[in-house]
Each structure stands twice: as C-alpha cells, then as structure tokens.
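Quick one: structure below, then a few questions.
Excluded from the complex is one protein chain; the other protein chains are retained at their positions.
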Amino acid sequence: MALPLLRTRGRQRMDWTDWLSYAYLAAGLLTMFAPIVWLVMSSLKTESAISQFPPSFLPFSQKTVQVEGFEQPLPLYLVTDDKGVQRAMGQVRRIGIMSTMVNPEQPQETLQVNIKDRKPVNTLQFAWTNYTDLFGKFQFGRFLWNSVFITVAATLLTLLVNSMAAFALSKYRFTGQKWVFLLIIGTLMIPPTIVLVPLFLVINSAGLLNSLWGVILPAIATPTGVFLLRQYMLTIPDELLEAARMDNASEWRIYWRIVLPLSAPALAVLAIFSVMWRWNDFLLPLIVLSRSESFTLQLALNSFQGELHTQWHYLLAMTVITLMPITLVFAFLQKYITTGIAGAGVK
Amino acid sequence: MNTAFPQTKTLLALALAAGIPAMSMATDIRVMCYQDGIECEVTSAIARRFEAQNPDVKVIVDTVPYKSIVEQLPVQLAAGQGPDIARVTDLGGLSKYYQDMTPYLKDAKYLEANFGSTLPWLRPSAADKGIYGFMSQLTMTGPYVNRTLFEQAKVPMPGAKATWEEWIEATRKVGKATQTQAALAWDRSGHRFAGPAISYGAKIFDAKGDLTIDDGYKTAVTKFVGWHKDGAMLKEVWGGSGGSTYADSIGEFKNARVAMVLSGSWQINRLQKDIGNAFDWVAVPNPCGPAACTGIPGGAAWVSLKTSKAPAQVAMFLEFMAREDNYAEFISKTENIPAHAGLAKKGVAYPTATPAARAALGVFSGGVASLAPAAYQFQGYKYNRAMMLPTVARTTQAIVGEISVDEALSKIAGDMADAVKQAQK
Partner (left out) sequence: MPQGIPPGVPCSCLHSCKYDDLSASLPAKPQLQTLIPPMRLLAIFFNLFEPLFKFAQRVLGHSRIGWMFVGPNLLVIAVFTFLPIVINVAYALTGGVNLMPAQRPYAGMENFSILLECRDYLDLQTCRKDVFWRALFNTVRFSAIQVVLMVLFSLVTALVLNRKIIGRGFWRGVFFYPVLLSPVVVALIWKWLLQTQGVFNAVLVSAGTGPVEWLTDAQWAFFWTIFVSIWAHMGFYTLILLAGLQAIPKDMYEAAELDAASPWRVLYRITLPLLVPNLIVVLVLALIRAVQIFDEVFVLTGGGPGSATTFIVQFIYQTGFAEQIHLYGLAAAASLLLAAGLVILTLLQLRLTRAEQSGQRAR
C-alpha cells in the first residue's frame, strides 16, 4: 500500500517514494554543492593550470626536474622517440616548433623534438600562494575590518530600528498605520540599482561619502525585517502588555523588557539575514567608498575582475575567502536558521 | 546610571572614529590610479621618493579597477567630490573637471616642449592653452601574431604592407592546419575598431567637424560581421557580451585559440609575463585597407582635478613625475611607449624586457609614423565614445543575428546623434 506523498513515514522498509525522495535529495546535493567544491579546488590551481582545457578536478601543475649542469630546474615532458620508447625528459629551450630536450640521467645527451611529440608531466600541486599573495598584495586586514565593522554595526542598528517599527505596527492602533505599513513594504518595489545616482547625491550632501556610515545608514530600514518581526510580534499576547501598563510601565520599558526578549527567535533570523546582506553588499559600497582604505572585501574582489584582464587565480581565491565567514556562520547556526524562518513564517 | 556614561561616551567615540578617515598634519594628495600591468606600483615607488624630498606632502596612491575610473569618477567629480589626481582615459569627456596647472608650474616650457603634441587632447576647447596634465604613456592599437602557429602550419606570414584580406586568408589557413578555434579576434572595443575603419576609408568627421557614419565605416562594419559569419573571427569576444562592455581578446591569444588578435601596445608587459616561453609572439604593423594602414593612438593621462584642495602640491608632484629621469623609469618598468618627445628621440632602455617584448615595442614605436590624421583627431574628440559605444553594441547585435547589418548601421547613427545632442544641451 503506497502511502501518500505527503505523510511522514513511520515504516522501516522503504518503498519507491522513499527511493525517489532520496534520489531527488542526492541530485539536489550535487547541484547545490558541486559548483562550490569545484570553485574551491580551482582556487588552489596555478594560473596556467586554470586555463588548461580540459580542466582537471585536482590542481595539477607541470613537474620540474633539476638536471646537473643546468642552473634552473627544467620543465618535465614525456617524449616518445622514434623507437616508440617513452621517456621523461627536461626541456632546455624551445625555438619555433622544435624543442631541445635533455635526459636527466645523462645530461650530455640532448634530443631535438617537435613540440607536437611531447606531453607535459603533471604533479599534484596546491597553489597556496594564491591565498598568501593576497595578504601581501592588499591591505587585507583593513578590508576585513571594514567589512566586519559595516556588518556588525548595520545589523545592530537594523535590529533596533526594525523591531521598534514592527512593535509600533503590531501592538498599536493609530491613524495612518495601514499606510505606513504599506509604505514600508512598498519599498520592496524599488530595485536599489535604480536609485543609485540620486542616493549618491543624498549621501554626498549628508557628508557621508567615503565614510563607512554612508554604507551603514541607508541599509538599516529593511522592509523584509519589519514584515518578519511584525508577523512574529502579532503572536505575543496583548494581555501581557496590558498587565504591564496596569503596573505603570512606560511603553519603552514594555518594548525593551517584554516584547524584544520574547521576539528573540525572529530577531535571530533577521540578524542572520542582515549579516548576509551587509557582508555581500556591493553596489552601495562601490559608489560610496572610493578611497582604498575604506574598501570592503567585496570591493577588493571586484578589483580582480579588471577591465583589461581577469586574474582568475586571485579572483577565485578571493571568492573563497569572502565565502568562508558566511559558510562558518551557516554551519554553526544552520539549525537555528532553518527552524527560525519556518517558525517566523508560520505565525 | 552615572557610571554608565563614560562607557557610553567611549563607545560612541570609537564608533565615530572607525568611520571617519584620519586627519594628518601634512598636505595629502590622493591619486586615483588604475593599471593594466604595474603602473600604479611603479607610481607608488616614485611617490615615495617625492615624499622624501618634500616631507610636508603625503601622496596616497589608490589602485582602483578600471571600472571605477569609467563609472564612478565622473559621478564623483560632477558632485564636487573626487581625488586630486587621476589616471584617466576619457580625456575629452572629463576635460571640464581638469585644473589648469600653469600658474603653479615651475617650468611650464619643459612640459610644452616635451608633451606638446598630446597636450591638446586634454584641453576643453581648441582655443585653450592651459596645461592640465600629461600622458602617462602613448599607446597604439595594433595586432599580435602567434608565430609558432604559423611555423607549425608552414604558412608564411604576410609582409609589412599586407592588407586585412591577406591576413584573414593567412590566419584562416593557419587555423585550419593547426585546428585553432578561430583564425583571429579583435578586442571588443570601438576604439580598436576605429583603426581598421579608417583604413577602409572612414573619415569619421564630416565637413562640419561632427561625427559621421560614412561609406568607409559602413564597409568596415559589413566586412567585420561577414568575417564572424564565415567563422574567421572568434564569435565569443564580441558576441559573448551585451551592451557596450569592454572585453579583450588577449586571453584567447594567450591560450593559442586564435593566431592573431587586434589589441594594443599596453599589453606587452602582460604578454611577456603570461605567455613566457609557451610560444613565439610578435607584434606586426597595422594591416592596410584601401585608404590607410593605421591604428589609433591613445593612452592614459595623469590629470590635475578641480576638486583638489592643494593644486600647488599637485602641480609639484606632476612636475616631478614628468621629469625625464622619473618618466623614463616609469616607461621602462611598465614597458610602454613614451609620450615624452625627448625620450622618444633618445630611445628608452627596457632592461626587464625580453627580446620579444623589445621587438614588439620597436614595431609599435615605428608604427607611430603611419598613423592617419583622422586617428589623432578621433582620439582627441570630446564625444568620441558617442561613436565607439553604439558601434560595439549594435555590431554585436548584427553578429549574433538579432538585426541586419543595415539596421545596425542606421541604429549606430541614431544612437550617436541622440547621445551627442544630449551632451550638448
């Protein structure tokens, strides 16, 4: 008897719907994670290995061999000579389409080989320099600090401002309340790209250009945050507030000491979202911050995607670095996120 | 409650301090720099020497992506903000923001003598005689060829005065013999395109001095689209993007997916580093069309900006950089062609350059003589991007088959006229 697709199952044996479900999940795992894994693996390749086609999964790079009588290590190739014997030889130089190869065991013996008849010998090589170079190349610590400062400050302010607004919209009745709510939600309709130039003018007149606050302040009134918190606060029983008012508590005290702690799960969800949004913010910092000491990590990432050329190896390494904090936050708070959204959404 | 306040105050102070940039006693000059190779790093080194000689001036070199120079800098300048010096390529378009350095210069005649032929590019109008900066390098568009592929295919390379058709034929044969993805590719840029367009007879400017799409230009566009359709040109470079975003073809050249690319002299440093010994590459003179065998000159200029609060110090630093020894160091380390007349005559040593790079520099320097007058005019024209950007966008549409070539040509003319009309309001 096949149980409905929707029921949670209690049987020990699995039937075809179970197999199908697991197959779907496996496919989902592959689709979601495989690109990330490929990204991380590629970020450990040298620049030349990255442009190899067909690409290899593991980072391979050409082996070099130190041959007696030659100063520099020579790149190693597999050469098939006219007798059909394959030998590994080092390349001394290449002129035109002929390369001069030398046998590492017999350094006196050289051979002229057409470049078509040789194949590079590759070895597993992790290009950690892609990462370490970045620390030297840029004021990496500075960019990290800027990103962290913006994220933390903006998140704290977002939590405060949005919860205050959600409190007002859920626990009070005042004229114009409905319009205020619609107004706040209506800002969802404005894609940020579109108001970029006027926003720049406003930030400029406020004197916040090149300041981290110019990136923080415009971002704290998120409509999603207000919506989420309001939904949750609607479930807090009004009797609680009434009781507090009867005890002569001020409204601020009610907000701060009752409503806010009780909304902790929804606040946590908003905090996680805010961290994610501010950490990944790109367009606004791009127009507000033009001095290199104010750059965030995402802006620095952009600098590798130059107009005139793309340094893929640094670009990929930088991408992985900006991915890591979010991944860590995710790994630790994963359960909280997924149940939190579910909880906040249901009510 | 009282004990809470000191904590609060420190908190607030910390928070504000983190956001506001530091103040310093010395005069600060900000240089907004972009680089293709190592131009900004070399400039930083020169700046350190300048600071040693002038302790009351601090020079901060901000290395930004090219995109910032093109998109953010104009907006900042229009709003009255911006750095003191910038390295720009849209010489005419930004000219209304440049600061005339003449009152602050110690030796204006030196700059006039050595940069005289390119100073007009920075002037807002023809009658203006001010000095607003100087070219950090002179660049020229021109092709690079993969000689190893030619050798493998046993096809002889066309000579110095060969036409574009001959080169297309030769690279087609090479491509078939060595099984490359395509025969050749051009950078996705209206600036690059203008060279062959002039060679095919485009006059760019009509009798009144306005931009025009004439028969020569139309021929060039038609041939270009045709070469894509028959597979000679690599479709990805032009066809792979939308709008007028820039894309270069050097990546394809490096990976030997094409035998020839139309790019420019600023790539020499990068080619030297990235290709290494993988194959032999050479620069060749610009192929000919019926009217000329030209490329387009260009380059990035250091300009003094009106938004600066320290114009005197800016002039001091720019003069320092324009000095023959410092300029020579910049040119030789970044492997560019000098815009400095004295150095161009004397010749510059490129100690870090490989023989291939040196040969390429020689070819480009030699090609300066065959630049058509229209090419110089085009480079110096304020609204030249009104022609370049629609060319890229519309030709791409024709290449991918969205519109026909005739429609593309009429749209280029239309977009160009619209843009110029708005700009002149």
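Letters A and B mark the chains as written, and numbering starts fresh at 1 in each.
Here is the rule we use: a residue touches a chain if its C-beta (ideal position, glycine included) is under 8 Å from a C-beta of that chain, and two chains touch if they have at least 3 such contacts.
Being a predicted model, the structure only gives us computed values, none of them experimental.
The missing chain, though absent from the display, is touched by one residue of A:Val65, A:Leu78, A:Ile115 or A:Leu196; that residue is A:Leu196.
For the chain left out of this panel, the touching residue among A:Met89, A:Ile220, A:Leu270 or A:Ala317 is A:Ile220.
Among A:Phe167, A:Trp213, A:Tyr232 or A:Phe295, only A:Phe167 touches the chain that is left out of the view.
The chain not displayed touches chain B at residues 1, 4, 7-8, 11, 70-71, 74-75, 78-79, 90, 93, 181, 235-236, 239-245, 247, 255, 383, 385-386, 389, 393, 396-397, 399-403, 407, 411, 414, 418-420, 422-423, 425.
Along chain A, the points of touch with the absent chain fall at residues 2-10, 17-18, 21-22, 24-25, 28-29, 31-33, 35-36, 38-39, 42, 51, 53-55, 160-162, 164-165, 167-169, 171-174, 177, 180, 183-184, 186-191, 193-199, 201-203, 206, 217-218, 220-221, 226, 237, 239-240, 242-244, 247, 249-258, 261-262, 264, 268, 276, 279-280, 282-283, 298, 301-302, 305, 312, 315-316, 319, 322-323, 326-327, 330, 333-338, 341-343, 345-346.
Operating definition for what follows: only the chains that are shown with their structure count from here on.
We define each chain's centre as the mean of its Cα atoms; on that basis chain A and chain B are separated by 33 Å. The touching residues of chain A, when paired with chain B in their complex, are 47, 51, 53, 93-94, 96-97, 115-116, 149, 153, 197, 200-201, 204, 209-213, 216, 286-287, 290-294, 302-303, 305-310. Across the complex, chain A is touched by residues 15, 18-21, 30, 32, 34, 36, 60, 62-68, 70, 72-73, 75-76, 79-83, 147-148, 151-152, 246, 248, 250-251, 254-255, 266, 270, 274, 277, 280 of chain B.
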